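Missing here is one protein chain; the remaining ones are kept as they sit in the complex.
First chain written, first letter: the chains are A and B, and each begins at residue 1.
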Amino acid sequence: MTDAAILSVPQAESLFRRNLRDFRRNRLAMASLIVILVFVVMAVAAPLIAPQDPNETDLLRRLQPPGWAPGGDWAYALGCDGLGRDILSRIIYGARISIFIGLAVIFLATGVGILAGLAAGYFRGWVDVVISRVVDILLGFPYLIFAIGLMAMMGPGLMNIVLALAYKEWVIPCRVVRGETLAVRELEYVEAARALGAGPRHIMWREILPNILSPVIVISTIRMANVIILEASLSFLGLGVQPPTASWGSMVSDGRAFILEAWWVSTFPGIAILLLVLAINVASQGLRDAFDPRFSE
Amino acid sequence: MSLGKLLERIVQLVPVLLGVSLIVFVMMALTPGDPVQIMVGEQSITPAQEAELRHSLGLDRPMAERFFIFLMNAAHFDFGTSFYHGRPVADVIAERLPATIELSLVALVVALATAIPLGVMAAIRKNSLLDRVATVGSLLGVSLPGFWFGILLIMLFAVHMQILPVSGRIGYDNEVAAVTGFLLIDTLLAGDIAAFGDALRHLILPAITLGLPMTAILMRVTRTSMLEVMRQDYVTFAEAKGLPRRRVLYRHALKNALIPTVSVAAIETGSLLGGNMIVETVFGWPGLGRLVVESIFLRNYPLIQAAVLLYAVTYVLLNFIADILYTVLNPRVKL
Partner (left out) sequence: MSVLLEVTNLRTEFATRAGLVRAVDGVSLRVARGECLGVVGESGSGKSVTFSSVMGLVRSPGRVAAGTIHFDGRDLRGLAPEEMRAIRGRDIAMTMQDALTALNPALTVGEQMAEVMIAHDDTLPSARGARRSAIRDRSVEMLGLVGIPAPETRLRQYPHEFSGGMRQRIMIAIALTCRPQLLIADEPTTALDVTIQAQVLELISDIRARLGMSVVLITHDLGVVAEHCDRVMVMYAGQVVEEGPTDQVIGAPRHPYTRGLLASIPRPALRGQPIRPIVGQVPDLVGLPPQCRFHSRCPLARQGCLVQVPMLPAGPGRQARCLRLEETS
């Protein structure tokens, strides 16, 4: 650990390249990356790709089966929901919600977590005590229950979901950053920088942070999968994005009313969640194996 | 572990529990909308009546005092009145709790009973077909959204094959007198085997749905720690002693490999609490989780507050137990 950390300063670039090459060799991880990319493209280009208007209701097409089934129409490839809306188009638009919330929560939480973790690990003393106590207390809540409590308080809405999840999520990168900072701050190159008269801000940002970024990135990607499931769960419970905006979780929930006659309404949005989350999990495992072998099996 | 150390750990719990209570209190205190208005609803009352109500709820006092009163009341399980039920919140929760505990325990048993043998087998036959299937399975297990998996199970086993019930805890014709609130026990107390079977059939799908992520995680932990343990010198030494393979694997390796599994299991039991809300909603399970979800839409804030606090305290205690179990099981870790 010590040697590796010291070595990684001059070699940061080449080490990063080697890790990247390791990652590229992992076929499963690359396949997952492609799946993620497809979802991102779907989200960004939704208006161009979606075959139908996701919110246009048409009672004549109520619970219309998928294209290949009897009574289906390929213009509505995955069938229609209880209000006659095209499920495929809603899944495409729903990707926007999942990916936006996933990214927003992770960026927000990682940013806050890095700041808090660096401060706690570098300054120690009362700063560390206060931050660690807050972390302990937030860890005392089951995640979904904390988010549900907050959503009950703040009311539904896109930004509220991001906040409700980020309020707890930052704890995870914070703990990782704090632990790594504690380990790294005593190393020789940090001591050297300090001896040369570098201020705390310089040391934290230029000396410590670059060397602890790998585990933070790895954790963040793993957590992203979790955040997407949590958003879908909140939407499923009716606490997420409000109708008629398409969100995968609420689409699955809508389909519950029709499990007897229209299996497709719940099934396809669920597959979308599973695919995206699975792809992120597999890719992050590949990332972990390549960039942070300490955590791999 | 010495009693003194145990006491020290318990004392360390206090600030966390206080902090958790404070957050729950603040969460609800900051909730937009005036509690009195919500209570009163459409009824018209005079300003005097309103002031009196406000006073009786303690809403006219300073925040710090209100928090203190909240803590004192919580210590006595007094969480006020559920607006919707017109009864004390504690009573309503107590009524729903057994259903949730029963489901969680069964899910826990299902998860442990599948995860540990699978994890051990996967580790012993590393890179075998079983290992690969188990690894893919555990990846699926953590990636499946529980609410969707539950609906799939219902569509497959209840709607399509019609071999298991769609929702609820027990059929109407099999209801028995509530003694403990745990149907598996109450049906047996009533001597009604058919009802017991019915209650069990109702449990299968929700328990699998609830236990799946935990199974996936525990399996991975067991596999990893088993692999780790099998690399240890004491396993080599046990083999050098010429012990039967079974004994090396189960007595020497597994006993040590289970230490992390058990403490992860205790932590993951906490995550069952969150999963309960989803699973109870999907399967129409009349437990605490569904009660909370319903209460959110009814703006039944005292109940939400009490339930969130209950969940959080349970979670903190489970983590505490995980911590203690880890040290107790591991003779090497001296506190």
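The criterion applied here is as follows: a contact is a pair of C-beta atoms (placed from the backbone, for glycine too) under 8 Å apart; a residue touches a chain by one contact, two chains touch by 3 or more.
All figures in this text were calculated on a predicted structure; none of them were measured in a lab.
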Task: Contact set of the excluded chain (shown chains only) - done: B
Open item on the list: One chain is left out of this view; which of B:256, B:281, B:295 or B:319 touches it in the full complex?
Closed with: B:256
Task: Of B:195, B:208, B:238 or B:296, the one touching the omitted chain in the full complex - done: B:238
Task: Hidden partner interface residues of subunit B, rising order - done: 232-234, 236-245, 247, 251-252, 255-256, 259, 329-332, 334
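Note that only the chains that are shown with their structure count from here on.
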Task: Between subunit A and subunit B, centroid-to-centroid distance (C-alpha), Å - done: 24
Open item on the list: Could you list, by residue number, the parts of subunit B that touch subunit A in their complex?
Closed with: 15-17, 19-20, 22-24, 27-28, 30-32, 139-140, 142-149, 151-152, 154-155, 159, 224, 227, 270-271, 273-275, 277-278, 281-282, 292-293, 296-297, 301, 304, 308, 311-312, 315-316, 319
Task: Residues of subunit A defined as touching subunit B within the complex - done: 133-134, 136-146, 148-155, 225, 229, 232-233, 236-239, 249, 252-253, 255-256, 259-260, 263, 266-267, 269-270, 273-274, 277-278, 281-282, 285, 297
